[in-house]
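Heads up, one of the protein chains got dropped from this complex, but the rest are sitting where they should.
For clarity, chains are labelled A, B and C in written order, and residue numbers in each chain start from 1.
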Amino acid sequence: MTQPRPIIIGVMGGGSVGETERLSAYHLGKLIAENGWVLLNGGRDTGIMDASAKGAKAGGGMTVGILPDSDLQETSSHIDIPILTGMGSARNCINVLSSNIVVACPGGFGTLSEIALAMKYGKPVILLNFKAGEVLDPFMKSGQLFFHKTPEGVITRIKNLLDGL
Amino acid sequence: MTQPRPIIIGVMGGGSVGETERLSAYHLGKLIAENGWVLLNGGRDTGIMDASAKGAKAGGGMTVGILPDSDLQETSSHIDIPILTGMGSARNCINVLSSNIVVACPGGFGTLSEIALAMKYGKPVILLNFKAGEVLDPFMKSGQLFFHKTPEGVITRIKNLLDGL
Amino acid sequence: MTQPRPIIIGVMGGGSVGETERLSAYHLGKLIAENGWVLLNGGRDTGIMDASAKGAKAGGGMTVGILPDSDLQETSSHIDIPILTGMGSARNCINVLSSNIVVACPGGFGTLSEIALAMKYGKPVILLNFKAGEVLDPFMKSGQLFFHKTPEGVITRIKNLLDGL
Partner (left out) sequence: MTQPRPIIIGVMGGGSVGETERLSAYHLGKLIAENGWVLLNGGRDTGIMDASAKGAKAGGGMTVGILPDSDLQETSSHIDIPILTGMGSARNCINVLSSNIVVACPGGFGTLSEIALAMKYGKPVILLNFKAGEVLDPFMKSGQLFFHKTPEGVITRIKNLLDGL
């Protein structure tokens, strides 16, 4: 008999972030792995992508990267399965479609586009210190969008969401 | 000798909007056409897409639609050149890459993703009554992002931007 | 009342071809334009793409290019409407979906992929001296795939097909 598929948690976030954000993403990735979930992100060797993948590997997990590139030159060494799309930011759509739940760490307009696409596609979205303000606040009570200040808070939220999926 | 290419103005906005927003988009489309620019949008037969294309045709212009679909069933009858992508919201990226300037009318998360992608790709973005608040406000002084309340204001802004492109 | 949309003829073919193939593509593009059809191709400034667009402009027509690139650097100067996809050869799918009829001039594996995708999507395909042999021959009697040796033959075939669409 085929086993049930692993849960895929998408972790979005900027390629250029500070050390605090990197540490938080590393910790989040580690907790995701320790819970037996697969980590999926944008796959590059910088920022939230690299840090969250590194954490997931430290936690003994599996990592999938959906790269905007057509070769591996800028792929994080912590990505097990690099999916090379060669389609730039149009791959953001694949990131959110392929994730059971999307977590948005601090980032710029790429991350904002992923939050927007995830909301549009009906995916649960958890903001980990991503502050969007007026444009997202009205959706905080929708049951689709959540805000947490710590990786631990995100993990508890994911567990609650998975109970209901 | 080959003539210079026409300017392409991308008009983004929601598929489900009120009559006020439709009228504004119609008027914007008409003014775009009357200025000799090509109107590009998401191509569907609803909301801002349909209204802006209808306006552009009333103004004697040409309209290009970048459809998420792989057939013409939901294409606006006011689109001259339907580009069928068959790739859903991943086509939002093509919308902004193919536009010289992006105008965002009121809309939902699809429109927000297009604003975000346009900002990421360095395109000038003009908000026509699209209120984003905290997440976009810091960029209002960047020279890349603008807010206007009327189609006429948008057109004046486009002219100023084209002088500088 | 909205006018009927123009017919879009997709012209596929290699980026590196000989002078005979360029001349044939130029002539084909010119005839497409003189018949009032829009020419759509891959948009680049080389080979069949550049030559067919040049011909279409000489014939007074309109040209649409679906570029693999995210900027205009390699776009043919004979393309009126450049659609920048930024998605490499994944854009081949858009080329065939957006064309009413696909014509394949001589080319390499990119062109072969477009023939295959067009056949898969049920589009009429006309080979203009593209020799595929065993893999395509069985479909020559299907009513979907045709072979012609001259641009004039292709044009006659398009007219027959349009009568039946």
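We adopt the following convention: a contact is a pair of C-beta atoms (placed from the backbone, for glycine too) under 8 Å apart; a residue touches a chain by one contact, two chains touch by 3 or more.
The model shown is predicted, which means the values in this text are computed figures rather than measured ones.
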{"item": "Candidates A:27, A:44 or A:57 - the one touching the absent chain", "value": "A:57"}
{"item": "Touching the absent chain when the full complex is considered, from C:18, C:36, C:60 or C:108", "value": "C:108"}
{"item": "Contact with the hidden chain (one of A:16, A:77, A:142 or A:160)", "value": "A:77"}
{"item": "Residue of A:24, A:52, A:85 or A:113 in touch with the missing chain, whole complex considered", "value": "A:85"}
{"item": "Contacts of chain C with the absent chain, listed as residue ranges", "value": "87-94, 108-110, 112-113, 116-117, 119-121, 131-136"}
{"item": "Where the unshown chain meets chain A, residue by residue", "value": "2, 5-6, 8, 38, 57, 64, 66, 70, 77-87, 93-94, 97-98, 121"}
{"item": "Chain B, residues in touch with the chain not shown (by the definition above)", "value": "70, 85-90"}
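The definition used in the following text is that only the chains that are shown with their structure count from here on.
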{"item": "Chain nearest the overall C-alpha centroid of the shown protein atoms", "value": "B"}
{"item": "Equivalent-chain rotation between chain C and chain A, CA atoms, steps of 5 degrees", "value": "180"}
{"item": "Averaged-CA centre spacing for the pair chain B and chain A, given as whole angstrom", "value": "30"}
{"item": "Between chain C and chain A, distance of the C-alpha-averaged centres to the nearest whole Å", "value": "40"}
{"item": "Junction residues of chain C, two or more chains touched", "value": "70, 85-87"}
